[in-house]
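Removed: one protein chain of the complex. Kept in place: all other protein chains.
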Amino acid sequence: MHNFRLVTTIRVRYAETDQMGVANNANYLTWFEVCRTELCRNCGMPPAVWEKEGFFLPVAECGCRYRHPAVYDDLVQLWCMPEKIMPCSVTFRYRAVRESDGCLLAEGWTKHAVTDARGKLVRKDNAFYRWMLDEEKKFQSEE
Amino acid sequence: MHNFRLVTTIRVRYAETDQMGVANNANYLTWFEVCRTELCRNCGMPPAVWEKEGFFLPVAECGCRYRHPAVYDDLVQLWCMPEKIMPCSVTFRYRAVRESDGCLLAEGWTKHAVTDARGKLVRKDNAFYRWMLDEEKKFQSEE
Amino acid sequence: MHNFRLVTTIRVRYAETDQMGVANNANYLTWFEVCRTELCRNCGMPPAVWEKEGFFLPVAECGCRYRHPAVYDDLVQLWCMPEKIMPCSVTFRYRAVRESDGCLLAEGWTKHAVTDARGKLVRKDNAFYRWMLDEEKKFQSEE
Partner (left out) sequence: MHNFRLVTTIRVRYAETDQMGVANNANYLTWFEVCRTELCRNCGMPPAVWEKEGFFLPVAECGCRYRHPAVYDDLVQLWCMPEKIMPCSVTFRYRAVRESDGCLLAEGWTKHAVTDARGKLVRKDNAFYRWMLDEEKKFQSEE
């Protein structure tokens, strides 16, 4: 998984299953959010801190392809790759992988606007943008 | 159901079921919240309006007794009865009833603090308190 | 909205908001599921009945574009258009529209596999497929 990094691992909750006996499709978007939170934390700045600094990342678009179902109590690795880092938007790609056998469960992406606390788009050369670029460069050079 | 009034009816969503094939227990608290919203709306003042006026009702305590499971696509009536209306707190009792056969699915209650936007308890003779008392009197006299 | 039909209207629940003060993005997938349920019910066969007949519709892919946020207590119309009706898959397109002013909140789609109770793809000329085609023809001729 070139350029994807393993960010965190979640365990499927009972409440996340539905009567088909598998994790309901909507939960993957919540897991992707957990993945973004942990990616930023791993880089030293969790989203909670960015929100205090006045930067918000509402989801503007998303997509997901479900390949294999996750079931209750599965450990699910969440892999992430930021891309298209722009002053006023950023896209994250995700892969959800079952830890026990490496099975790819789902691939998804979310595109985010970068806004201030009032929901207004933030323009060029902002602190969040520069931080994302810096972190991405560090990651690329480590590989 | 003396003093309980039928407030609204919800339909069990697929995402609300779990792998036991029934509505997951945590959803009842969300349904009770829907019931409070609609009870206030039926009295002319939905909680969204009260929040703009600066009154918030965080849940301080709750309880629920699950008697029969609700399944996907069931229509569930939500009955409510306010009680212990105080300047800085109020309790609501709920009954969830399957519409098709009148089966009592669950009985619950929530106790709420009445606070301002900063979470500080609101004291005596506030507008929300007087409104709740007035609405309750109207309801009692209608019966 | 050519070929889209208004299927049902939901109201944004308190539990569906997040601390940005708007409906969390993951809920739209749940609302789309509610929309599918009601679309099928409006055609006389709710998914609960199809599941008893042995037909399941797991989500294989999804996408959503969020245009404007929905807030607590908003009435949200859910519009739907089935497309690409195939023996073993079907796609639904959705629009979420704020009832009060007609504002388009989100556009999305879900692609579903058609499977039996064990998750195996169902092949040609099955009952669900013929029903979907028939209902779609009826709808087209009504317009």
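The first chain written gets the first letter, and so on, giving A, B and C; residue counts start at 1 in each chain.
As a working rule, a residue touches a chain if its C-beta (ideal position, glycine included) is under 8 Å from a C-beta of that chain, and two chains touch if they have at least 3 such contacts.
Remember, predicted model here, so these are calculated numbers, not experimental data.
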{"item": "Displayed partners of the chain not shown (whole complex)", "value": "A, B, C"}
{"item": "Touching the absent chain when the full complex is considered, from B:C64, B:C88 or B:L104", "value": "B:C64"}
{"item": "Option from B:L6, B:L29, B:C88 or B:L133 whose C-beta touches the chain left out", "value": "B:L29"}
{"item": "Chain B, residues in touch with the chain not shown (by the definition above)", "value": "20, 22, 25-27, 29-30, 33, 56, 58-66, 69, 110, 119"}
{"item": "Sites on chain C contacted by the missing partner chain, in the whole complex", "value": "14-15, 17-19, 21-22, 24, 26, 71-72"}
{"item": "Touching residues (missing chain, whole complex) on chain A", "value": "11, 13-15, 29-30, 33-34, 37, 46-48, 72-73"}
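As a working rule, only the chains that are shown with their structure count from here on.
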{"item": "Computed distance of Cα centres, chain C from chain B, in Å", "value": "28"}
{"item": "Whole-Å gap separating chain A and chain C, where each centre is the average of the chain's CA atoms", "value": "25"}
{"item": "Chain A and chain B: spacing of chain centres that average the CA atoms, whole Å", "value": "35"}
{"item": "Touching two or more other chains - residue numbers and ranges from chain A", "value": "22, 26"}
